[in-house]
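Missing here is one protein chain; the remaining ones are kept as they sit in the complex.
Right, chain A next:
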Amino acid sequence: MQAKKRFILLSLTFGVVVYCYFTMFHLKSEHTQSSRRSELPSFASFDELSELPTQPYRKLTIEKIPCRMETCFDFSKCGKDPKIYVYPSDGPVSASYRKVLSVIRESRYATRDPNEACLFVPAIDTLDADPLSPEHAPDVASRLTHLPYWNNGRNHLIFNLYAGTWPDYAESALGFNPGEAILARASASESFFRDEFDISLPLFHKEHPERGGVPPAATGNLFPAPRRHLLAFKGKRYVHGIGSETRNSLWHLHDGNHLILVTTCRHGKSWKDLRDERCDEDNREYDKFDYEQLLANSTFCLVARGRRLGSYRFLEALAAGCIPVLLSNGWRLPFDERIDWRRAVIWADERLLLQVPELVRSVSPERILALRQQTQFLWEQYFSSIEKIVFTTIEILLERVLEHRLSKQREALIWNASPGALGTLATYGDSRVHFPISAPILQAPTCPSSPLSPLPAPSVPLAAPPPTPGNTYTALLYVQATSPALHKLLANIASSEYCEKVVLVWDSERAAPSLKSLSRLAGDTRDPLPVLVVDATTHYPGEGVSARWQPLWAVPTAGVFSLDGDAPLLAEELDFAFRVWKHFPERIVGYPARTHFWDEAKGAWGYSSKWGDSYSMVLPGAALVHRSVLAQYAAAAPALRQAVRRTRNCEDILLNCLASHLTRRPPLKLAQRRRYKATHHKYKSSWSDPEHFVQRQSCLNTFATAWGYMPLMRSVLRLDPILFKDPVSTLRKKYRKMELVTS
């Protein structure tokens, strides 16, 4: 075995030599490198880094450069609560634009006074700028300039879906000069778009619903996604002209099984004159597949540009949960200023069309699951109705105004994850922890404390909202009269473990009680519980029952226990509710449950307090609600608040509808308690009144109409303490008294 040894020895030597050679080389290079690097001068001297301008340049020259908010928008018109003025209608408008206008007019942003308006929306139909289209409105240009507040378009918002016409479909051909007006337009391209000034819209059909909208179709989260086709497209192609190349070459990818890419040239009057040699074969394949079926059964959907950059396919794919694969070079996606489309779409490149199959094949199943969920989230949040599209446009604009005034805006994750921007108020809070988000957010550790100024600070810090969920709650009582039940409730609140403060909203002609604090039970060493009495009749005259959630300025916690003055809740029940709510801060968590049902006979929604195996409302006469949801309540659409004010009723139904609408989750009922009114009521209770029920029924229908759908959701479960009514000694149980409450 000599040879073997020699062999090993030799290879070892060889290895050493090679190693030495390379390390020497390496060392050498390291050496020269460090020396050369240290010899070189720095790119700039300190003085060059801190050059001062030689002349004041305060104002930017604005003749030629495209508009930006800071050059073309008059922020001084927008105060604390920016409003939108819609010009009175003159002349006919298309159905779509009528919907746009009516949505704005009925929103909380609207004002009738042009002098207090921050934004102006012309009532002139600018949606379709294609003179060949039947929807095209004539002489838009002169009508715009004659608007009383036009001022070269300053602070105006103009909607446009179609620009340009055959044959070149130029993006700039609007038929009018927008001047300094903000353009909210579909099919915007990177080169024409005025960044952070214009807003990109999705292209929507004429039949797009004004409100409500189709719920997302693909809420199932199967893993891995078992759809039949990988990639699908079905649409027309143009044979010639702008934007036709991509669609004309799609047939190369079609394999009839995983990749379904079928086109037709059969459209328009004279398609037979323009046909090419593939048309017949394409048409044959085209007829084999149903578009709806393809959307539902395909993982990815191709969204290829048409004549213009945007196409209807984008929203259709989004709604169906079919992940859009974009073939539309240079398109600014809808609302891309705020919506992070990387979470929901795949960008392909028209120039690399043939790589698309490989591209979509390499997306991992986990990513597909995330993309799919995001399409559903975005569709439901921002696109499923004209109302949502318009509100999103407005929210983006108003957020710019807010940012200019207060240097804050909603975080990217509020826009791109639940609860979404339309489910939150821009002015409320500046961190995600201020909002009720179902997934608890890890809170950043506190930073080193900020300094105490050596002299008392002259500026008063503005109150920021409390973080979610917090360790305490505030009891917000609505009281119309003092009663023994109220005293009992106050005593129970005082012995609750987590109550931080009591805010008592006094809504009665009688003088409000002067109560400053609640003393604790004997043996309880805590300080007396602070009480604030707010007289609704003087603070919020005419608000009626809606006043009960108005004094949020006095609420220092995220958790608000909304209570009726005579709610018979035990201290144990208060504490248990809070402990549960901390895990579900986005929901209404409480005791009295109600349900809604569809009344076939009347063809309307019905309201019932006699629930069987499910419920859909938990009344905030004894329930915990997040402070930000109550802030949303105050900002609800005027029609909704009007209904409550008119009936002096239904505020609890509205809050439930609102919470379900914002979170798409049902409320949570706790334990067995059914009653939440003291039985021995001295005063005539409205609850015994049959009129009362009729009223609530009609409220429910008003709300469903205003939202365009019934937001309430049902649940079959209730949450009990762990050992609730279990056959163990009561001594082991934490919540003993709760078990005795049976009705």
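One rule holds for everything that comes next: a contact is a pair of C-beta atoms (placed from the backbone, for glycine too) under 8 Å apart; a residue touches a chain by one contact, two chains touch by 3 or more; residues count from 1.
FYI, contacts and distances are computed from a predicted model.
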Omitted chain, identified by the protein name its UniProt record gives, among "Ubiquinone biosynthesis O-methyltransferase, mitochondrial", "Replication protein A 14 kDa subunit B-like", "Intraflagellar transport protein 80 homolog" or "Exostosin-2": "Exostosin-2"
Contacting the left-out chain in the complete assembly, out of A:362, A:525 or A:538: A:362
Contacting the left-out chain in the complete assembly, out of A:348, A:489, A:659 or A:699: A:348
Touch criterion as defined above, residue of A:139, A:168, A:196 or A:255 at the omitted chain: A:196
